[in-house]
Structure formats: structure tokens, C-alpha cells
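Take a look at the structure set out below.
Omission of a single protein chain aside, the complex is shown with its protein chains in their original locations.
Should a chain be cited, it is by its letter among A and B, assigned in written order, with residues numbered from 1 in that chain.
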Amino acid sequence: MQVHKYDVVIVGAGGAGMRAAIESGQRAHTAVLTKLYPTRSHTGAAQGGMCAALANVEEDNWEWHTFDTVKGGDYLVDQDAAEVMAKEAIDAVLDLEKMGLPFNRTPEGKIDQRRFGGHTRDHGKAAVRRACYAADRTGHMILQTLYQNCVKHNVEFYNEYYVLDLLTVDEEVTREDGTTYMQKKTAGVVSYDLANGEIHVFQAKSVVFATGGLGKIFKTTSNAHTLTADGMALAYRAGIPLEDMEFVQFHPTGLAGLGILLSEAARGEGAILRNSEGERFMERYAPTIKDLAPRDIVARSMANEVREGRGAGPNKGYVLLDLTHLEPAHIDAKLPDITEFARTYLGVEPYTEPVPVFPTCHYAMGGVPTNVNAEVLQDNDTVVPGLYAAGEVACVSVHGSNRLGTNSLLDINVFGKRAGLAAAEYASTAEFVDIPENPTAFTENQLNAMRASTGGERTSTLRTELQETMDANMQVFRSEETIKEALAVIADLRLRYKNVQIQDKGKRFNLDLLEAVELGFLLDMAEVMTVAALHRKESRGGHYREDFPERDDENFMLHSMMYLDPESSTDGTNGIRADTKPVVFTRYEPMERKY
Amino acid sequence: MSTPTKEAAEPASKIDMKESGGGGEVPSFDVTLQVRRYDPEFSDEARWDEWTVTMYGTDRVLDALHKVKWEIDGSLTFRRSCAHGVCGSDAMRINGRNRLACKVLLKDLDLSKPVLVEPIKGLPVEKDLIVDMEPFFQSYREIMPFMVNNSPAPTGERIQSPEERERFDDTTKCILCAACTSSCPVFWTDGQYFGPAAIVNAHRFIFDSRDDAGDMRLEVLNDKEGVWRCRTTFNCTDACPRGIEVTKAIQEVKRAVLSRSM
Partner (left out) sequence: MTTTKSDALLPAQGIEAPRSGRIDPKYLRSGSSKSGSFEMAAWVFMRVSGAALVVLIFVHLTVNLLVGEGIHQIDFGFVAGKWANPVWQFWDLTMLWLAMLHGGNGMRTIINDYAEKDSTRMWLKSILYLSVIVIIVLGTMVIFTFEPCLLDGSGQLLESSPSFCQNV
């Protein structure tokens, strides 16, 4: 066991992690632990753009952006946080430009902007051009630019280090009124070096979680193989609640059968969704902004077309994204990558043929609860000193029950920066918290048990079963029946997981072992997600219950908070305690969500 | 084609929906994979392993590797992440050519023979298809891959015309997968050569109108291990999964070094 000491340890080197590292690295002794080389992170797969009310091409202001974010999230957004994000969006884009990001330009040489789903002028009057972009590789450019600036500032990376445990200590604290509670404090993390299997302990004053999402819970997903809910699961196991986990975004336009993302920018540039009859069906579901309605609405509409027998293809299993009326030169200039995906993976020529598409699991709105300073909360309002989270792993909550397109790239930049600044600031005055005794015991026992297991279950079999049941029961349409079905399967898989046996017994690059560990994260988070989904008896944003198709503000205008608690049980699932947290309102009263 | 609720502004589609839409039955076929294995923990010798697996029409080499890892031999080791050609994790030699395993469709290969999969050449092999990327990233870091601008920052964005932006567009696409550098015969024998990827990333900044450190990068690359090592064999251009004209970019950097010295 090796022990390292840093002021700030950042876990994850995607957009949020590196944005934090750029700030923190210049102010405090910082290490970034990442299970992938930084440029492999999934921020690089984001395509369409990053919204900010620059008003470079038409009238716009950040207040409209805030409104769109709140309405897009079906009013489950904390409005103070959305305001912060929309306001700081402008500087976030300009910061990136000054770091060198090659945005597309207007003829005057300013940053060009285009339309994107759910972003409107003057509170919903018409679509607005707000997304700053670099062709259809905006995420790639952001990831590269942030990595370049990490190189510039000599940020210290530990590449291919998996963080497998979060070290916290509990202290009893007495409130002013004499009552007591347990206050968590951050001590550090336990990490596994993929290259040689050694365990490293990183003691740190501040730990920033920026580990991304959980897409691999589902079979059809735009997410990378490595997005296995690591950070959420680690925080959850350390006793930190998870907020709004039932809300998962399904991106409407994944390549049918594969889930590979085709950016919403395609529709922003004029592409149209059609069913097997050639009908532009979004006119029926969102008469004003049609194909540019928020993702949850479009995804549900698509799934509904397929369900009602108007799907295209041999099994009537998908709808069609039609770009054929666009000029090939325009497509090449604005959407080069996604048209290449269609050609490479489906053999479809988007100039002349429509592209088969179907919703694909894309983004987790929920995650580790934080305040606007990216400080992690251990309950509805108690901050865990020294623990921060930013990006998809966190739930601020700026996305509510449905994230608007481009707001994730914005989220990582705004809250990544805030996390980096706050973590360095805290580290400048705080003392190290003593590492608990035997810090690696949990991790080593877990790994040794897996290495020694002869149970005969295969990681891949269990994972496939999990993904298939989640796709079948927890996708865009849910009901008590399907959710319970998923819960039963998950419970069974959790039992079988104890018998997972790995084949690779070596120390070097043992990805066989790590995949088994990651499956544990997936199972934990799938359970939390389904329990939260069962608990929310209404339909809102990305969470649609066929047995409760209406939004129910009276009972459910609340964030859900799920705690790991061996003493409790929620709706028949042991070990989880469900709680709620009020939504923050500043200026917008909930209205019916129509587009 | 009749769409009852169609409004006048809707652009006409050029296609007949019922006729098109891709898809059809997905055919399955058997694929034999031959993979170069090496694990110094257990043997100093590299070896070839062979498996035959049943795959489908839209499957890629990466899917076949996964199938082997997940269903036959869990110790088969390779890097991968996004699985659609944007993260750059899974560059490997497939039938002798550097490719991303997630971008090569099996049906496009000659399946009458085994598909040969080896680690990329020129970098130290760590295990199976995993190589040590540190020398590669060291070269990248040395060409100062970040924007340097000495003038005071404006309150808004720095102005750049679409033409100036277009000048370096091609080289912004690089994902640092090392397919180009490890396809270069010069790099195979001379590991000190900066390699195509580092030069491509230098190009991205040298030709960015907002950058002020072009001269310093040209100085770095005017080294005996710099641009002059390039023999224009075009292996790098062929290998690039992002379609960057790598050799052309290197030539442009050579010319820039030259005109700076004149």
C-alpha cells in the first residue's frame, strides 16, 4: 500500500474533472485520478453545442435561458441553481474560447450559435439560436481544450487509476439547540492502479467527484462502456444520499439498434423525424416547436409511434430521421461526424436516405446532491466538508426531471469550475482528516474475494440480464408492474453477483476484475433507480408512469433522496430509505408544460 | 405520400418512406479471430490465440473481441471506451493496418481467413493489445499543445474569421489514438521521432490565428527528430480514423519551418 498526500484529489478527468483541475491545479497541490486517459472521457462524444445567451446572432438573454432550463426540467429544477448556470454560461463559453477552443464563427468573426431543443426566445415564443458549437464535435473540442490547458498548467494525472472507495469519517456534532447529528468529513480515496494492481491511498483535504454517468445500466445507450456509475455508487456506499435517481434521459436519436448518438443538432439544422407513413409526427405532440421539443417529449413520442404500429423497418421498430432535404454541403459543414456514423455503422447515406433512429439512454439527471458551490450534501442541507461533485455524477439540481440539450456541457464547465475553486479554497485553510484505520481493507477484501471466487457466474451474463431488464421495464414508459419486474430481476442479480467468478488472475491490466467491480456499481445504482421510480407515482420529465400519466405537483413537487440504510426498507426493498427534499423556487411558478 | 397535418413551410422530403429506411434481416456469420497475446506475468513469449465466434451484420471487430472476452476468455485484454470512434482507446493493428476496432465492421473484412489482431507497433507492449502510451503523450506534451496568446484578453471572445477558423479545422479532429504515429515506419525504428500525432497537434496551433507561440513550436519541430524525419509514406493518412490528412499537415509544418528560417 502506498500513501499519497494532496490538498485536492479530483476523481475523473472528463470535462468537469479537468475544468476543476485547471482551477485547483493553479491554487493547490492537486492530483487527478482517472480510470481512463483523460482524452478518452465521454465528454468527447458530446456533439451539438453548449448554450449561452451570448446574443451573437439574435436577441437573447440569460433569464430566458433560465426559464427554458426550468421548464425543460418540468419545474423540478432548483431555480437558484439554474439561474447561476445560465448567468455563468456566458463566461464559461468565453473562458473556453480564450483557452483556445475553436468554435465555429459568424461572418463577423464572433462565436456562431444555432438552435437546440427546448431553447426558446422570450419564454417559449419560438426557437432561439443559443448553442455555441464547433461543427458536431463540440464535446470533443471541449475535452481536448481542457486537456490542453491541463498540460499547460502541469496538472498531475494518475492515468488508469480506478477509485474504489471514498474514505470518510463520522463525527458527532452538537447543534445549537442541543441535539446531535453525525457529521461526515472527507479523508481521501482508495485507488487501484490498473497497470500493476497495486492499491494506493490518497489522503486529501478536498475530494472532487467528477466520474460521470451510469448509462451502462441500460442495454441501448449512447454512453461509453466505462460509464458504470462509479462515483454515485461510491458516495452512496459512504452514506451519502442520491437525489432524483429515477430521472434518466433517453436521447431521441440514437442509431437504431446500436444506440450511437446522432446529435440533436441534426434537428437544429432542420432534420425531421418521420414515421413509417412519412408523417412528421412531432406536429401532433408539440405543435409549436415540433422536432425541437425537449428530449423526453420527443423520445416518448417516438416510442409511442412505434408502439402504435407506425414504426419503420422490417420489425416496425424505429422511426426515421430525414436529412434528405438539406444541402449535402450544409450537412458536411455542420454535421460531418454524425453523417459518418450513419454511413459507417448502418450503411445508410444521409444525403439520400433517412436514418433509422430510436431513443437511447443518454444522461442521468440525478446523482450526488450538491449545492451551487458543488459541495456535496449528506442530507437536505448539511454540507460534507471537503467533498465536492460536479458534472453528470452530481445533482445540483439544474436539470430537474429532464435535461435540455447542451446544458450538460454547460453544467460541467460552470460547476466544474466552481468545484475546482471551492476545493482549492477549502484546502487552503482546512487540515487533513486522519485516514481511518485499515483504509484499504474493504477494497482489498472485495478484490481478493473476487479473485478467489469459484461461484461460476459470469460478469457479462449478469450485466446483460440487468441491461435487458432495464431496457424492457425502465425505459421511456414505466408502470408499477414493469418497475416491480425490474426490481425482482435486480434482487436476483444481486444475489448471483456474490458468485461472480473472474478468469484473469493476474495483476497487470486486469480489466476482467475491474469489470466485475463495475458491475457491482451498476447493480447498486439500478436498484436505487428502480426504487425511486416506484416511489414517484406521477409522470414528470424523463420519468413517465403509465399508471400515473399526469404530473402531480401536490404530492411530488419534491426531489427524491435515497439513502443506503440497512435498517430501513422502501416499498419492499430492504436497505434503502426514501426521503424528499423541497425544490427551490425563485421566480417561475409551475405551469403546464406545452411546446 | 400524404401527410394530413403538413404545413406549407415543411420542406419536401426527397424520398419515398415506404421504400427506404435501411434495415432488413441482419445476417449472422462465423468469424475467426487471431489475436497476438502477451502477458509477461505468465510468459516472456508472445503467442497467437485463435477463436471462432458467431457475429452479426452490424458488429465490429470490437464486438468480436468483447464476445471472446465476455464468453470465452476473460483474460483477453484491450482498451476501449466509447465504442464509436471518438475516444481513441482501441487503436490496434487489424489485418496489418492500424484501425480503431470499434470502426471496422466485420462484414467489410475478408472473413474466409482469420482476422489478425495485434497491438499497435512501435510502443512497448504491456499486455495483449495494451501498449504503453507514455512516450506518445510525452511527444505530444513537448510541442506545447495549448494556446498561447500574449495580448490582453478582450472582454468578449477573440475575433476569428470563418476562413481563419477553417485553416486549421482538419487537425482539430485528432483524438490522440496513436494510430498514425504507430503506423509510421520511421517511428518503428526511431522511437525518438516526434511522430505524426504530435506534429498534427502542433499544426492545429501553428495555423490558429489566435496563437502567438507558432515560432516556438516550429523551433521544437526543427529537430533532427522533428518534421524532417517524415518520409511521406502516407501510412499515417491511411491510418487516421478521423480522416485527417496527416501527411499534408506535416508538409505544411515543414514549409512553415522553412519559411521561418528564410
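Note that contacts are C-beta pairs under 8 Å (C-beta built on N, C-alpha and C of every residue); 3 or more make two chains touch, one makes a residue touch a chain.
Computed from a predicted model, the values in this text were never measured in an experiment.
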| item | value |
| --- | --- |
| Omitted-chain contact residue, chosen from A:58, A:122, A:198 or A:547 | A:198 |
| Residues of chain B in contact with the chain not shown | 37, 40-42, 49-51, 72-73, 75, 124, 126, 132, 134-135, 138, 142, 185-186, 189-192, 219, 222-226, 228-229, 231, 254, 257-258, 261 |
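In this section, only the chains that are shown with their structure count from here on.
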| item | value |
| --- | --- |
| In the complex, chain B residues that touch chain A | 1, 3-7, 10-18, 20-25, 39-42, 58, 60, 69-71, 73-75, 77, 79-89, 103, 105, 126-128, 130, 133, 137, 140-141, 144-147, 149, 153, 156-162, 164-165, 168-169, 172-176, 205, 208, 210-211 |
| Interface residues, chain A side, partner chain B - complex | 36-37, 39-42, 44-45, 93-94, 97-100, 102-111, 134, 137, 140-141, 144, 148-149, 151-152, 195, 224-226, 256-258, 260-261, 270, 272, 274, 276-280, 283-284, 312-314, 318, 320, 322, 324-325, 337, 341, 344-348, 352-356, 458-460, 502-512 |
